[in-house]
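Omission of a single protein chain aside, the complex is shown with its protein chains in their original locations.
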Amino acid sequence: MSGLRLWPVVASDVATRVDAIVVVLLLITGAVLALVLALLLTFAIRYRRGSSARRGALPELVQKEVEIGWTAATLFLAVFIFAWAGATELGLAKPSGDALEIHVAAKQWMWKTQHPNGAREIDALHVPRGQPVRLLMTSQDVIHSFFVPAFRIKQDVLPGRLTELLFTPTLTGEYPLFCAEYCGTLHARMGGTITVMEPEDYARWLSAQPEGDDLGHEGRALFVSLGCSGCHAGNGPVRAPGLAGIWGRDVPLEDGRIRRVDEAYLRDSILQPRRDVVAGYEPRMPSFAGLVGEDELIRLVAYIRSLPGGQP
Amino acid sequence: MSGEAEALREPWASLRRQREAASFGMWLFLGSEALLFGGLILAFSVNRLLHPDAFAGAGHETNVVYGTVNTVVLLTSSLAMAVGAEAARAGLRELALLGLSLTLALAVAFLVIKGFEWSADIDEGLFPGQAFKLAPPAAGIFFAFYWFMTGLHGLHVTAGISVIAWITWQAWRGERPLESPAFEAAALYWHLVDIVWVFLYPLLYLGGRS
Partner (left out) sequence: MSDIAAGQPVPGEAHPRQGLRGGPSYLTAEHGLAAWFLTTDHKRIALLYAAALTVFFFIGGAGAVAIRMELFTPAADLLSADGYNRMFTLHGTVMVWFFLVPSIPNTFGNFLLPLMIGAKDLAFPRLNLFSWYLFVGAGALLVGALVAGGVDTGWTFYTPFSTGYSQSYVMAAALAVVLAGFSSIATGVNFIATVHLLRTPGMTWFRLPLLVWALYGTSLVIVLATPVLTLVLLLIVAERAFGLPIFDPALGGDPLLFQHLFWFYSHPAVYIMILPSFGVISELVTCFSRRQVFGYTFMVYAILWIAVVGFLVWGHHMFVSGQSLFASLVFSFLSFVIAVPSAIKVFNWTFTLYRGQITFEAPMLYALGFIGLFTLGGLTGLFLASVPIDVHVTDTYFVVAHFHFIMVGGAVSAFYGGLHFWWPKVTGRLYPEAWARFAAVLMFFGFSFTFFPQFVMGFLGMPRRYQVYPPEFQIWHVLSSSGAVLLAAAYLLPMGYLAWSLIWGERAGEDPWQATGLEWRTSSPPPRDNFRAVPVVDTGPYFYHPDKEGPRHDRREAHQNQGHET
């Protein structure tokens, strides 16, 4: 390593914004700390026993008013920092439409990533610089956490649930990936490397990867083999909603609510079909919880997503 | 009266104060217990919200006859306990012993009935695991809560029985004066055990039958 590093690399848009708050907070807390230490030292020296400093009753100024004063000041400062940090967080959370979607599956003790075209990596991830990236993550066993210090991002990866991370890499290079949630024996070795490349390098890299079926393609095979197509493809005896073109649409539910068809909704509908039934349909579908694994869910969702609208 | 002197313990100067402390301390402990069962009921409710159908279906499988009979048994025991504690305070020895013994008898009856119910449940395949008979996965969660809640409540009943049996035995032998604050404290605890059941009964037995 080149010398002693005191600040982590800034390699994503998130990092830039987080660092801005860190800097301001460092200044504020540094000032408060300096104030407290200065007062402590000054008082301790000035009012040591035997010093000739004036004592007696406290001056008017340092009575109750000052107490209320610093309570209010602290509260104000706290609310200010909260508002700023909160606003930043809300800004970071904005979904980005054209993000590159990458699926991440964690298991003891490795990271498996998969690009939209089906290219897979283990304990590694290549992403293009300047392109928003959305990670869709799930775990096959215990809780893990996807942590890239250079991007200032971290998100727990849970079994039976999908979590997301959004970031735009801004600096090419190789950055360490850590598992930050303790996950058992080899937790400390559950890491990897994130490689940020120029977009054209990324395209070249991607095309050099062994051709895998893309996710949607694999999902289609599952859709048939699991029997989904029996009802959802339109011709079966049981009436079930057609799935073509539903991705991203808002659908009315039986109980009057509206739900956007997204990753989470499709997952819920496969695992707990009776929870959010689409208006006009019987709650007939059996649950597939325990029958389909995380990998398969990802493929099924990718397939449904890939269905173009208009066809039955 | 010598009973009062006998009942007075360090560091108290008066029996009135000591009694106040015993109930106050017991109330604090009941507050703690309330958080224990409150947390449990909250956890149950969260899962019920997540899996309404599975919980309703699974709730239908519980044995409502045993549950209802047990509710009556436990409520009656609480009444007997109240009579016993009040009688002890009033110095009515025989009534106090009668109330306490009745409480014990009903409490044991509760556990016996519960035992029959549990064994029937196991025979029916309602214990989560290999032999579990219900299909929806979340039904397993309902029955996990069922066994945990009734088990934890059963532990509390057992603890209550031990304490009441102990002070009843002492009172019967004349070793514990009726002025002792223990009767009132035990009664408070017993009422809590009762009230917890009053919450568990509708959650576990009635929820799936509405």
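In order of appearance the chains are A and B, and numbering begins at 1 in each one.
As a working rule, contacts are C-beta pairs under 8 Å (C-beta built on N, C-alpha and C of every residue); 3 or more make two chains touch, one makes a residue touch a chain.
Just so it is clear, the model here is predicted, and its values are computed rather than measured.
Touching the chain that is not shown, out of A:Pro8, A:Pro116 or A:Gly245: A:Pro8 (per the contact rule at the top).
Residue-wise, the contact with the chain that is not shown comes from A:Pro159, picked out of A:Pro116, A:Pro132, A:Pro159 or A:Gly230. Among A:Ala78, A:Ile122 or A:Ala279, only A:Ala78 touches the chain that is left out of the view. Contacts to the hidden chain, counted on chain A, fall at residues 1, 4-8, 14, 17-18, 21-22, 25, 29, 32-33, 36-37, 39-40, 43-44, 47-58, 62, 64, 66-67, 70-71, 74-75, 78-79, 81-82, 85-86, 88-90, 92-93, 108, 141-143, 145, 147, 149-150, 152-156, 158-161, 163, 176, 178-189, 271-272, 289-290.
In the full complex, chain B contacts the hidden chain through residues 10-11, 17, 20-21, 24-25, 28-29, 31-33, 35-36, 39-40, 43, 46-47, 50-51, 54, 128-129, 137-138, 140-141, 143-145, 147-148, 151-152.
By our rule, only the chains that are shown with their structure count from here on.
On chain B, the positions that touch chain A within their shared complex are 51-53, 136-138. For chain A in complex with chain B, the residues that touch the partner chain are 272, 274-275, 283, 287, 289-290.
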